[in-house]
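For this view, one protein chain was removed and the others were kept in their places.
Presenting chain A:
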Amino acid sequence: MKDRSIHILNFVGLGFFEPAIRLVAGEEIKKNMVALFKKILLPILSVGLFLILWHSGARYLYNIEKNARIEKALVDQGEAASLEMRTCIESGDISCQPNTLPSPAQVWVAYKSLLADHRIISEKKSVFAEKVAATNEKRESQGLTAIKYTGRPSFVDQILTSLKTVFAGFLLALFIAVPIGIMLGLSNTLRSSVNWLIQIFKPVSPVVWLLLVFMIVKTLTKNSDSDSSFIISFISVGLCSMWATLVNTSMGVSSVEKDYINVAKVLQLSVGQKVFKIILPSSFPLIFTGLRITLSVAWMVLIAIELLAQSPGLGSFVWEEFQNGANDSNSKIIVAMFVIGIIGFLLDRIMLTIQKFVTFTEETT
């Protein structure tokens, strides 16, 4: 049981919980205490230190902003107005709070309010669904499309939309980059003939990819009235992020160890068998490294692309909050930042776990 859970944790890249489990099992108390301290307590301490730094920094910025407001009131409207401003700020009234980097506490409050908001919206949704259930059935029998809830999406909905987009983009990258990468890796001629194109397109920024995809998709979807923003954003995500996989796959395929190729020759494998039984398995580690980079790049550019393409998701959430300029907008942006970071981390762990399942080397990065 204990060994099994340790093995699983190590496998999914959460090996830092190992000493805690060993401690619970009462194994080598002293050694595991040290390990626990190193692997769990120190990281927690550093997070704490970060929160303290953040808090005092936010405090400092808050004071600058506050003093500037009071000063401004004094200069513009005189003594009385400045006093009023000071009491207003110190009373914690929302209407006159300085707008700056929020403190950790404010972010926590914003996080909870976002969750509450999600609960309210999903309740509204279910009420709506109940209300239109009968009508929708009728419409369906008449061959009409069902009425959908078109209210504001909640924060959780935005996360799910973003995940959907990134997943679609990732799959697109996978289906384009891996086969092409294999072909390029197998043929020197092909590789050198498209090398220039790859080298030129690889460093192009996500924004430009978005505009390019926009130009094409806009024309192609001219006659349909479907919402093309999802298509645009996932294609752009895929195109931006596929290069790492493409380059890694072609490199992995072209640099298969000579020994393995010799084995294939001595066993007289056919071309197909050589590719599927020798070349692909031996380049799996590199392909997966490429896919991991692709996924993290996809998640990173997704935010920027959603922000620009006005397609729903975390990116547009951040942008809307920034434009919104409400009192807790800044805090909500920080919440989104952490959510983005944590989801990115989890996605990477998932990929790492899959990689360990299908490849043969032990090394992990």
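Note that contacts are C-beta pairs under 8 Å (C-beta built on N, C-alpha and C of every residue); 3 or more make two chains touch, one makes a residue touch a chain; residues count from 1.
Everything that follows uses one rule, which is that contacts and distances are computed from a predicted model.
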item	value
Protein name (UniProt record) of the chain left out of view, among "NADH-quinone oxidoreductase subunit H", "Aldehyde dehydrogenase", "Nitrate ABC transporter ATP-binding protein" or "Copper-translocating P-type ATPase"	"Nitrate ABC transporter ATP-binding protein"
Sole residue of A:Val127, A:Leu267, A:Ala326 or A:Ile354 that reaches the chain not shown, by the stated touch rule	A:Leu267
Hidden-chain contact residue, picked from the options A:Ser82, A:Gln106, A:Thr249 or A:Ser282	A:Ser282
Absent-chain interface as seen on chain A, which is shown	259-260, 262-263, 265-269, 277-278, 281-282, 284, 359-362
